[in-house]
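Heads up, this is only part of the complex; the chains shown haven't been moved.
For clarity, chains are labelled A and B in written order, and residue numbers in each chain start from 1.
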Amino acid sequence: MGKAHSNGWRQAPRFFSLAADIRMATICGRDRAMTRRAAQKFGWATTTTDWRTTMTDPAIDVVDICTPNDSHAEIAIAAARSGKAILCEKPLARDRREAHLMVNAVQRARVVNMVCHNYRRVPAVALAKQMIDAGEIGDRIYHFRGRYAQDWIADKKFPLVWRLQSPIAGSGVIGDLGAHVIDLARHLVGEVDDICATSETFVKRRPREKNRRGYGKVDVDDAVTVIGKFRRGAMLSLEATRFARGRKNQLTFEIDGSGGSLLFDLEQMNRLQFLSASDPIGRQGFRDILVTEPSHPYVGNWWPPGHVIGYEHSFVHTIADFVNAVIARKRVRPDFADGLETQRVLEAIVRSARGRRWIAL
Amino acid sequence: MGKAHSNGWRQAPRFFSLAADIRMATICGRDRAMTRRAAQKFGWATTTTDWRTTMTDPAIDVVDICTPNDSHAEIAIAAARSGKAILCEKPLARDRREAHLMVNAVQRARVVNMVCHNYRRVPAVALAKQMIDAGEIGDRIYHFRGRYAQDWIADKKFPLVWRLQSPIAGSGVIGDLGAHVIDLARHLVGEVDDICATSETFVKRRPREKNRRGYGKVDVDDAVTVIGKFRRGAMLSLEATRFARGRKNQLTFEIDGSGGSLLFDLEQMNRLQFLSASDPIGRQGFRDILVTEPSHPYVGNWWPPGHVIGYEHSFVHTIADFVNAVIARKRVRPDFADGLETQRVLEAIVRSARGRRWIAL
């Protein structure tokens, strides 16, 4: 994540009009030597192994939190108190309580705050949002169907890495992959009303890593499926899994509205499929829109039509919007309040899966 | 349905080796003139408006039931008692009780019986079944994700046709579209263990048909989503809807196994996508198999490789297999017992959606 964020900070001023110059001041890390190498590789001016020193540095206006989830709250609250604008990696916090404290802190301090749900700013996703808001798929949405599928642990011999151990990772796919789907669902369709979920750990014991013998217990979820409803009546269907062979990073959604449908797949992130029910019936078909036109969001800042962009560009867009919001002292979404709301949904999913029952939000 | 079944009976002997000659004896209908026209158009020798007369006709060996759901049980039980082999359109019955009576009748009479879930015999689906049985996607299945989506009532001005009125139609998408997905799920993955479902009627009032004024109430479901588990541990995710703009007849499934994945879409029914985890990692990718090789099931009876077939061919395959089973006096799947089991799942879905709770099967 440090690599992707650093790239975002370096590249944003090269391609976007920012309201301020960027100075990449300090990178913090636990290991001094590694942090120095990272600083050099990624373009940071100085390093520290104590993040607290940056809080009192008056030359620092912005804090970008890419640490493991268990330190988000502490750092963010300190940064808010120091009056720094904050960009925080998702998920915002380990739980709803922490997220609440963070929201309170930034609201009290009146600092600009943002959660780095970078996929909102993939041009095709931003275009989908514009089209939905403009009514291009109708005045009503019937279905949101989201899926985030990977396959990196589908092999049962894959070792028991830390991400599969709950004390370290917190949760499995729900927090890791599910959070992205929930953020997009809320962004594109609106607030969730109620959900019912089930989760599964397909491979319950895995070989320990490295030189350690034997097998250890996997205690996070491998996959989750969710059904539910949005406040405005649309149906929600969600799946997140690390056990779908051939799916490397398939974050996909289909949204069916009264006037059309939209389809997106992160593995083909420069495209958006659009069915318009306004086309004559005999000429309807999903349009395969290559989202590289100057009129499309963000993408005109890069290359001519037909020249595609990649994964890391979504961070550049996020950082460009964040910087401009910081200078303008304006709200930018998704902010910590969004992060808290997403956290509420994620926790409801966990409780629903455990209790085998519907949970209202 | 009469059109598709009649075509199946006419075409089966032209393309398949059948253990008996087919004589298309009698077509039954309620309206004498219409039935006669149908007989001539579809190729039946005689007509009747009283199906009971066919039961006592010793020249008739087989009864093919394509009537509305409310007469399946009565006709099938009479046919069984008369010792006729029976092919019955899906869903087998209006409810589990009726289905039970039908199963009892055919078992007591020892007549060959089959439910016409024709999609099992689309070559790509039959190939998927062969591959799963041969372990080509591994020894374990993690996910079955099925969807049947159409859009013919997505327009809220679409009138209140009989299929949207529960007294006539029985149910909405669950029985109509959901039944196909459940049959394929059971066929390809195995028996369902438990499910939780929710359903929705998006457009609750629609203009009455023809010359009638005003609006009437829609009292069947427009869409249903289901999560659940199979007995052998795979996760189930199912959706059926008539509100997905641009989806005309999209019956699609993805099956993720420990050793690979399969994808099918009825709108591209001559293709099967196959990801083999046995391919070297750098050469993996979903293979777009055109299921038209002589080695593929059924399709070698038609045309050379690369020459595709259509929807009605699945009925021809069903009838060919049925006829040969009748002559061999052997079980052919899906039989009435399968129909009953599918009915049990469908009713569990309805109860789950009503009660907002998990139902064990």
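Throughout what follows, a contact is a pair of C-beta atoms (placed from the backbone, for glycine too) under 8 Å apart; a residue touches a chain by one contact, two chains touch by 3 or more.
This structure is a prediction, so every number in the text was calculated from the model and none was measured.
S.K.: Beyond the 2 chains sitting in the coordinates, how many copies does the whole assembly comprise in total?
M.R.: So the full homo-oligomer, as given in this file, consists of 4 copies.
Everything below uses one rule, namely that only the chains that are shown with their structure count from here on.
S.K.: Any idea which chain B residues touch chain A in the complex?
M.R.: 137, 140, 142-143, 145, 154-156, 196-198, 200, 202, 223, 225-229, 233, 235, 237, 239, 241, 243-247, 254, 256-261, 275, 277, 284-286, 356-358
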